[in-house]
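Reviewing the structure listed below.
Every protein chain except one is present and positioned as in the full complex.
Chain lettering (A, B and C) follows the sequence in which the chains are written, and residue indices restart at 1 in each chain.
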């Protein structure tokens, strides 16, 4: 219903009414115009109708949706299932061309346009979040792991052929380690240093490794900002300075760190004061990665990002960021109270602005029982208990209940995402042996449980979590007590 | 993505590609332009993308979807559920205004536009189907019954106050009779005349009633064109001539008759040669009904019609009409064969171009057993049998199995829409007693089963129906035989 | 994914995880179970996923969606357009059968089930809103006008044949009057009585009409509870008592009155203390209407109601009702302030708990200029001005600007739903002449503007409305002033 069609419509419905409707349509087209000319997040988020207007028009600009197109190539974005076509608005060509994911796709003007807009809005969103002057963004349809691998592969031509090591301040999360190995480099684990409750980057240790191995043997340092407490974010500024001095590349895995203003400020500072080659999210050296990403890619993840950013707009995006910061403070305070009531401590980890850790010291088994913990996987890895028919819980009664069982109890009460970390777990990851795995260091002094204040977490979530956690504490203690009694009884009767 | 926005997009994606996409968008807008300027069915049906383009733009022209609208009335088309909003594309105002369903709704330019288009395309579709020069169409969101009632109410002011009767050639379908009563008139049933297998309009009998009651006592004659065989379509041309002579109104219930070219030709002919006030589907005196329809109405049925007509286009619509005509011939031939194989007859009903009837004479119970049939409702009204657990079928064993049980068997074998009519059923409808109810006459000479060749029925449907019907015949005969044997045995032992 | 399928899934994905998922599915099935067994609004509203689970399963229980169905009837719910099928979840059979809208449809078990649930939940929602013990509800897919007509038609058999009049306390809204005429009755307008600012039911006048015409000549009284201020809701309790005494039927048009607790209480009281035959929304004598509604009907409106009620649940429904009551108080207070600032009055209409009226006395033209008002339709009926190109506004300059032009100004500023009522408008509706049309009485003492506090109106709506209204006041006065000056200048030069 462009202006010409609205004029024709006046012959069917009163001009005054049609004109008012026509102006409403024009108002939406002006939003799209502003987006195309300013190429930034709209200040106010768009409603779904405007978002779909953009997507559908773009889809109709792709050749597979042309009314009179004849495709005689081997890949013409034909879609067999109407269900699939509909859920992607008919966008089926994907993005990029042979050998370059950032290239325009001649058959798909609309998809190419949406991809460009996604890159631009993503860059703006990063800036709104506090990552300043960090260059252009490239949104690749890859999860964090594959993105790190791609970034490492892209370093190959930039470092000497002798560069086979990647220095890696330890973080007990498999993705990063596997990414290093997948790219053909050899990881050198640099232990974290404990400072009070907190585990912080041992910059001096990194420096010593650089001296020991020689800068030319080292491809880069991979630092991590977003991690589970009590590990702090790596000191990316200090590492960036060190890398600049030594001439070593530096990749920052800022995965979900974008949601914290503090982390964004640190990344920005590292960028300004030292060397940062790639931030997993943004870099001006990203072109190399783009050219390295071989072939086309599916568009779904970009499209989801684009829709979400338009849905929020800059003000919505700022609002959810601010809510998260507030939520972190709220969670901190509530966990503090909870800890005091239950004889535990909220670990003091100011260097981690997203994740919090609650000690589980009061549940610690007497010496000599820790060996089993290792055999008892954390709740999330092997939740053993059924909610309705707690058969598994019953089976556990015969052996001393390990603290990780608390994780199973939470899982079965529909608490997801927290993590019970018991001391003493040994695990091999990618062929490397780790002591104290899960705690980011060989011997953290206590067991603990982590909670994240992430984008979208609500105060109700925290409250309900603590309510259920309190119940689990009670039940867990009762179970331990019964075991104790049974053991004593058994001990007595056996006499 | 109008031309200005496409121009801006050229700064992001290559001009050549954007231009090609822009032309594809323009091609769709031209289709909408053609619709708005020609106001006829597009020759070729539209794809869903173009249909949704029209609907969404129209929806955004309604005030409830204006970005900056402030509604302070009592009815502002606010929608509580996103699910509801989405399934109507945000169209929520309905159509019409207080007191006039055909009036434009100032708050809803888009809805008003779609309603107008629906009326125009519906008129064109009627003309394509063969109903010529029958005036403008008004699509009311009413099922057939309410539409007849509305048409009758609209007659009040046009007929003398003494006009209390409606002459009604009998058709055993409750809707029409109830419509007459709902409108406050008194129905006068005119029996059908049997001619061979066929039941035809007894025009002389109608004439006699007119003379007996006097024209001023009669509001109108309501004729029916679409009905179950062996009733033929009413002779609407003869009735129209009679009505013109007598100065009586004439309403034709052409409900689903539009799918038959023969019926459309008859209606057109009646219109040209005699008096027709309203065809349920089209009339030039429809304005009166429009003005009588009190208040606004929901838009959903109109919208479905509009989408369907655009989906077909004129060529698609002609194609489904032609397929139906061919299907009627196919069904006739296959039923003929089937009848011969099973010792039955396809009733000869050339006056009914949609419905066919197959005799069930070979199943007729010996004299003296017909009385029960009345108690045994037709399959469709009380299907008594479960497919997996044929408990009901078993229960029936004790009593002689009536022919209507064949209907239950078909229902349980997922055959829907056919009708087994047994002789001798008495039923009161709207306070009037009917003999031989279901057969459109007091005493049709045989039991029979009806089958329709309707829009969308396929040859496979007919084939599969006859396959299952053949099985039912076999099973039904076996059941009868067992009963017979059991009865003989019981008779024997009782001796 | 019933229990058996979940068991099979355990061979593919870990049992613990599948079981947790299976329990989540079971929790949703339990919600549906509770709905089917309790047949009341669920206390908590359902999310869309559960609503769609119900709708889709129901749709798959209709024969047109059976995998192996063969339809050989004339109406088998075949859907030509996938777009249409999808938006109705494949529900295509409609509700009811020939001659009875409340009857089960054998081919459509799912549709029949949803229709039953809609009736039951609607009754519960009415009770939650405050309409107690008013019998079963029947949701008919009719707008208010057709519902009143149907209710009146249903009275025919219940009142003597001499009953040709319907007593009707005047309300200047066309639907009700047209409904009375559509049903073949003759309306007798009973004027409202002014009491301070308010127009109230003149019960004595009704009584006088009953005496004058005789009870047997009167079919019923039709009262109205939801109307524009300064008309108050009719005194339904007094009228109900009068009807009981006189043996006359009584229909209450409670259209959107359900949103006010006060109106619901009055209807309940009328029901208990006097005679109420039908409340447009609910009645125990509704069966008669159901049996009268001829034929099947479209299901879309029922489905929308069902979705919305499930979406709200009882608590959500109570919440929106409570918000509306609060909003009325807010609007009253804000309008009061606004009136004081602008030298106007908020009319005192305690008998109307939904609509409010603001006097426009300060704009009244000097005597002798009122004649034109009649020619100048209210904004909503003929908004004459374009926002961008205020040609119409300019054209108006030559003649004295009538107060109804304020309505046009508001329309053009995207304020919908308010109504500017000028004194002295004469209009013929349904052949009856009305003086002071729009004001519900022949000569209301001042011009005014109405605002509704309806379900879904927000405080922001009221604030923004008053902001734009204030601007219009200023502009309107400026325009008047310029005219005045121009007139004086012209007057001067003409001397």
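Throughout what follows, contacts are C-beta pairs under 8 Å (C-beta built on N, C-alpha and C of every residue); 3 or more make two chains touch, one makes a residue touch a chain.
Computed from a predicted model, the values in this text were never measured in an experiment.
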{"item": "Sole residue of B:173, B:268, B:412 or B:457 that reaches the chain not shown, by the stated touch rule", "value": "B:412"}
{"item": "Residue in contact with the excluded chain [from C:33, C:272, C:426 or C:482]", "value": "C:33"}
{"item": "Hidden partner chain, residues of chain A it touches", "value": "48, 51-52, 63, 66, 68-76, 78, 80-84, 87-88, 94, 98-100, 106-107, 141-146, 148-150, 153, 156, 173-179, 181-184, 226, 228, 256, 291-298, 300-301, 304, 307-308, 311-312, 320, 354-355, 380-381, 383, 411, 414-419, 429-430, 451-452, 454-457, 461-462, 464-465, 468"}
{"item": "Touching residues (missing chain, whole complex) on chain B", "value": "16-17, 19-20, 23, 82, 382-388, 411-412, 414"}
{"item": "Positions on chain C where the hidden chain makes contact", "value": "1-2, 4-5, 8-9, 11-14, 16-18, 20-22, 24-25, 27-29, 32-33, 36-37, 39, 47, 49, 52-54, 56-63, 65-68, 90, 104, 106, 108-110, 112-113, 116-117"}
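Keep this in mind: only the chains that are shown with their structure count from here on.
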{"item": "Reference chain B; chain at largest CA-centroid distance", "value": "A"}
{"item": "Rounded Å distance, chain A centre to chain B centre (Cα mean)", "value": "57"}
{"item": "Length of the line joining the C-alpha centres of chain A and chain C, rounded to whole Å", "value": "49"}
{"item": "Whole-Å gap between the CA centroids of chain B and chain C", "value": "31"}
{"item": "Residue list for chain C, restricted to those that touch at least two other chains", "value": "82, 383, 411, 414"}
